[in-house]
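Subset of chains shown; positions unchanged.
Letters A and B mark the chains as written, and numbering starts fresh at 1 in each.
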């Protein structure tokens, strides 16, 4: 049930390499699934929160260059920011968006999985779970303003929201594409997707690791609305008003009723899910695969 | 999980008032969710059943002015009528429709929840459950001929049927709009909706308390077919013939197989569901909200 990789798989690698190669000209596309992000040594926070007291709506901008990859630092800071807003009774709505060009979030940071102790890997995975738990069970209205590509963990983040608005740019893509790299989305990724697009679309999307362009994502219900890129954030704000017209208490109880079984499933299996991840990711074969992948990324940058 | 209100919520009230206000001109629209219905002091039955022995089909006309709201009296009479047809082996199909103009049923009667003893509230809620149980588990083919608006409890009633035909009149609407008034649809309303339109549409419909016009309802699968208003009943009769061409025994076992888990869930939690409702509805804050709501309705009539 946990994240498992077969990065050693030839076909996985070759398809990945061809993907990079086909993307090397023209618009930069973000790496699917895993990104070896440049270390953020500056003191600039990775998230910026604009909270408007008059509307009760906070906009959380992810601003971790280059592609908002989900490192332990990022997740920790992100969760603290969300938790603060959650505790603030005057904050009723949260819009998630990106300050980085062309990408919402590129997903989990591969550097958190390579050369780390089992303890550290467990801490990282717990942080990924925490992000999901915080967002999926939020009492706030949550809207994803998806202004760029959103593979893997980035897609998961948007799937936790109450509503998804995506930039209508055919160069962007969204999806849980883990299998394309020989990895498996864990059961709670799967549950979140199936709750959104139904069992059959979830099955095909996950088995093939499909990345959908915005129109395709709209067609299967992975996102709710497409708008021109420069209107993503304003549309999110307008949509938020409609959601906030509903009495909070009734909306919150209803949201909880819909999502409780899915949340309780991870809560009850949380430790086992972490153990599965750690056991898998610390295997020699997987570490070797990760090293090869990281080296490939470095060469590409060079 | 039970019905809960936040009628005290300002936004709930203001949106409701604006709704009434926007509807005060042009076609009369029925109150969403709850209706303080004029007491029916006449001896005219609230339901009229036309049973055609030659076809084995009964048409149940709801005729409780003005909007077929679901009072305890109505529910009791309705359930007795359905039970009689259920016991009659010669009755194989049931068409539900309304004799009232522009409304199928406006849902639960607010007067059953205001100023009543806990015992009485419990009796009322048990009757609501009974209506759902009888319809959702009926051995008859059940078709909703939705010839008017059908909010809240009226929508639930139609969702229990095997097939839904709605009048293609854009002024009509259908949906479980409880949250718009600060109330929450209980879990078995939610299950019935999710079984019909899937998890994602159910989540958004319930959180926002969406009322859909007929085209929208068709698009998400909340109704199965739209026809001109004067053809709703004849189309229902024609459709019934197709359903009755299937051997009863096989169809009934199949229907039971599809619905059993959902029915068993309420049956096993029935008492707790009643207790939840009673505890909530008899709170001082809720009673106060209901009084304000009823006074608003009276002023509007005056």
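One rule holds for everything that comes next: contacts are C-beta pairs under 8 Å (C-beta built on N, C-alpha and C of every residue); 3 or more make two chains touch, one makes a residue touch a chain.
Keep in mind that what you see is a predicted model, and the values were worked out from it rather than measured.
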Count all the copies in this homomeric complex, not only the 2 that are shown. 3
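The criterion applied here is as follows: only the chains that are shown with their structure count from here on.
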The C-alpha superposition of chain A onto chain B, two copies of one sequence, needs a rotation in degrees (nearest 5) of 120
Which whole number of Å gives the spacing of the CA centres of chain A and chain B? 39
For the chain A and chain B complex, residues of the former touching the latter: 162-163, 194-198, 221, 224, 242-251, 253-255, 257-259
Residue numbers of chain B touching chain A in their complex, please. 1, 4-6, 9, 11-12, 15, 178-185, 187, 190, 198-200, 202-204, 206-209
